[in-house]
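Notes for the one structure printed next.
All protein chains but one are shown in place.
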Amino acid sequence: MFKKTLAAAALSTLSLQGFAATEIEWWHAMGGALGETVNAMAEEFNASQNDYQITPVFKGSYEETMTAGISAFRAGEAPHIIQIFDAGAATIINARGAAVAVQDVMSDAGYNFDINDYISGVRYFYADENGKMVGMPFNSSTPVLYYNKEALAAAGVQPPATWEEFEDVAQALKDAGYIALSQSHTPWIFFENFHSRHNLQLADADNGFSGLPEKVMYDNDALAAHLTAVKEWKDNGYYGYYGRAWGDNQAAFEQGEVAMWLGSSGSFGGLKQSTDFDFGTTYLPYWESVYEDAGSTFIGGAALFTMAGHSDEEYEAVAAFFDYLTLPETQYFWHRETGYVPITNAAYELAKDDGYYDLNPDAEVGIKQLSLPGAEWTKGYRMGFYVQTREVIYNEMDRLMAGDTTVKKALRTIEKEGNANLKRFARTVQ
Amino acid sequence: MQRATFFDHLILWAGVIFLVAPIWLLLASSTHSVDTLIKEGLQWLPGSEGLSAYKTALMTASGFTDTATGLRMLVNSTIMGLGFAVGKIIIAMTAAYTLVYFRVPMAQFLFWLIFSTLLLPLEVRIVPSYEVVSQLGLLNSYTGLILPLIASATATFYFRQFYKTIPEELLEAAQLDNANAWLFFKDILIPLSRTMMAAMFIIMFVVGWNQYLWPLMMTTEESYYTIVMGIKNILSVVREGRVPEYNVAFALVILAMLPPVLIVIIFQRWFIQGLVESEK
C-alpha cells in the first residue's frame, strides 16, 4: 500500500509539472474545523482551473502566523499571501514595502476592483489613509452575545440589550443556578468594541487612520465605569472569568455553566457542533447611560495581505485566488460553514435570497450589527505594536479580576504602556 | 550495610507512582472513546477501544497536503534524533581529539570559542538563527533542522573529559610505534570510546527528538513536521475552545514520547553511564 501511495505521489507530481502551474503559498491561522474549510476552498480553487496552484499552510495562532511571516519576509522567503489579524494591521500597513495593496494586485491583474462591493462594516478597516484597500478582510467577525435559551427560559428572562438590563437578568440567572456571563477576548470586546459601540475615540490621529497615533485613550470615565461594573459582577457571581484563553471561557458556556457568552460571530459554526442545547444570538450590549444610539462595532478576525517581492505571474495567481474568494458563492459557503460575515454585498444578498437567514436568523446578527449606523469613531483603529498593548490589557484584566489592582491603576498602566508602544512604533517606521 | 525497610520501599513506591501515574492515565485513557472521556473524564483503567486511536493518530493526515500523518511525523522525528546524535558525536569526537592530543597555537582560545556556545541556547537567538538558515537556503530541509541545533558544544566537552581519562601510556606507545594521528584516532581512540559513544548517542537522540520551538519555526512544509510539533496542533484546537478528539490527542502524545522512552529503558545501562560520565 505504501508503494502505491508513493507511485501516486510521483504521478501527481509529474502531472503538476506537466501543467507548469504557478504555485503560491498562503500562510494562515485557521486551525481545526476552520482550517478544514480553508483547505476545502483551496482545493476547489485548484480544481477549478489549471494555471494556478495554491497551498495553504497552517502556522499556528494569529500571533505566531504574523511572526512567522515577519521572519520569512526578513529572510526573503515570504509567502505570497499571509493572514494578519486586526491587532497586527498597523504593523503591516504602516510598513511601506512589506505588502502590496490588494486593490493594486487586483487591478494590475485586470480585475475590476470596487471597494464599494464590500459591505460597509469591513470596507475601510484594512485600508490605508487614502481609502485604498490594503488587506482583504477575509475572515471578518464581530463580537455578539450568545445565550442559552433553556437557561434564560428557566430564569424567565430575555437576553439583555443594554448593560443596565443585564444587571437584572443576571440576578434571575443566578437564582436559577447559572453564572450569567463570560467573555472571550477582553481587549477586543471590552476595550476596542466598547469604544466603537459607544462612539468613543480610542486613539489620537483619528484612531490612527490619519497618521501615526501617539496616545491611547483608554483611561476614560465610561470604560472605568464599565470595568468597575464587570468587577462587581464577578464578585456578585454574575460574571465568570476563566482567564484569558478564548477556549476556557467559551467552554464554560458550552458546558452550561454560564448562560450567556460574548464571543465572535465567527464562533457560530463551532458552537452549533459543540452545544447540545438551543442557543440564540443577539447584539453586543451597551450602556444606555453612555450612548443611546449605540451603533456599529468594529470587525475582528483577520485579513489577507499580499507580500511584496514576488513575480508578476505569482501576483496574477494571487489575484485569481482573491477573485475566487470574493465570489458570492465562495463567500456564502465560508459564511455558512464558519459564521464569519460575508464580506461583499453580493454574497450577503445571495445568502438572503437563498433563505439562509429565514432558517437561521441568528447567523445574520453579526452582519446586521456591522451594518448598524456608524458614527465618527466606528470606522476602525490602527495602532502600532498593538499586539503588545493587547498583552498589557490581558494582563491588567487578569490582575483586576484577581483583585491585585484597581480599575484606575489598570487603566493608567494600559495607557502608559500603550503610549510607549505607539511612540516606539512610530520611530521604527519613520 | 543496612537493609532497606518496609518504609523505604513505601517511599520508593510513592516516587514511582508520582512519576508513572500521569503517563499511565494518558495511556489508559487513549484506549477509551471520546464520549467516555468527555462525560467521565480521564480513565485509570484501559477501555474497550483498544489501539484504534493510535491507528487514527498514525494514519490520518492533518493539513492540506495529506503528508503530515503521525507516521510521517515519527519518521521525521527519528531522522532528526538520529541526525542530531550522529552529527554531534562525530564533530565532538574529532574536535575533542584536537583539543586534547595536539599542541596547537591558540588552543586555549579555540577551547573558549567552543565553550562559549553553551552560553546562548537556541531559544534566545532563534530569530537571527532563522535568518541565517534561510539565507543559506536551508529552510524546510533536514540539514536546516539539524545543523543549528548541533552548534552547541555539550558533547565536545564530554569527550574532552573522557579523553583526558585515557592513560597517557597509550599515546606514548602509539608514538613509539610511529602510528600517525589518524590511525591513533581510528584504531585506539574510537574503540576505547565505544561505550561513551553509545551513551552519548542515547542522550543526544533524546535531546534531538524532543526539540520543540526550532522545528516549529523553520518548517512550513507539512512533510517535515515532527511529532513534537503535532503537540502544538492539539493545543491550538483546545485553546480555541473546540473539543479535540481526546483519545487521538492522547495517542499522539504517547507516540511522541514512546521512542525516546523506549531507548532510555532498553539501553538503561548506557544511558546512566552517558549521563554520569558526561558530567565528570
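By written order: A and B. Residues from 1 in each chain.
The definition used in the following text is that a contact is a pair of C-beta atoms (placed from the backbone, for glycine too) under 8 Å apart; a residue touches a chain by one contact, two chains touch by 3 or more.
Here is the rule we go by: contacts and distances are computed from a predicted model.
One subunit of the complex is not drawn; among "Protein-export membrane protein SecF", "Sugar ABC transporter ATP-binding protein", "sn-glycerol-3-phosphate transport system permease protein UgpA" or "histidine kinase", its UniProt record names it "sn-glycerol-3-phosphate transport system permease protein UgpA". For the chain that does not appear, the touching partners among the shown chains are A, B.
Set against the missing chain, the residues A:K149, A:K408 or A:R427 yield one that touches it, A:R427. Only one of B:I79, B:L110 or B:I188 touches the absent chain when the whole complex is considered: B:L110.
Checked against the full complex, the candidates B:Y54, B:F84 or B:Y97 give a single residue touching the omitted chain, namely B:Y97. Only one residue in the set A:F45, A:F190, A:Y241 or A:W377 touches the chain that does not appear here, and it is A:Y241. When you scan A:G97, A:G110 or A:G355 for touch with the missing chain, the hit is A:G97. What chain B contributes to its contact with the hidden chain is residues 1-4, 8-9, 11-12, 15-16, 18-20, 22-23, 25-26, 37-38, 41-42, 44, 90-92, 94-95, 97-104, 107, 110, 113-121, 123-129, 131-133, 136, 147-148, 150-153, 156, 161, 163-164, 168, 171-172, 175, 181-182, 184-185, 206, 209-210, 212-213, 228, 231-232, 234-235, 238, 246, 249-250, 253, 256-257, 260-261, 263-265, 268, 271-272, 275-276, 279-280. The missing chain lies against chain A, touching residues 63-64, 66-67, 70, 73-74, 91-92, 95-98, 241-245, 248, 251, 255, 385, 387-388, 391, 394-396, 398-399, 401-402, 404, 420, 424, 427-430.
Rule of thumb we're sticking to: only the chains that are shown with their structure count from here on.
Listed in rising order, the residues of chain A touching chain B in the complex are 25, 27, 31-33, 35, 39, 42-43, 55-61, 68, 71-72, 74-77, 79, 184, 245-251, 254, 267, 270, 274. The touching residues of chain B, when paired with chain A in their complex, are 63-65, 127, 130-131, 134-135, 139, 216-217, 220-222, 232-233, 236-243.
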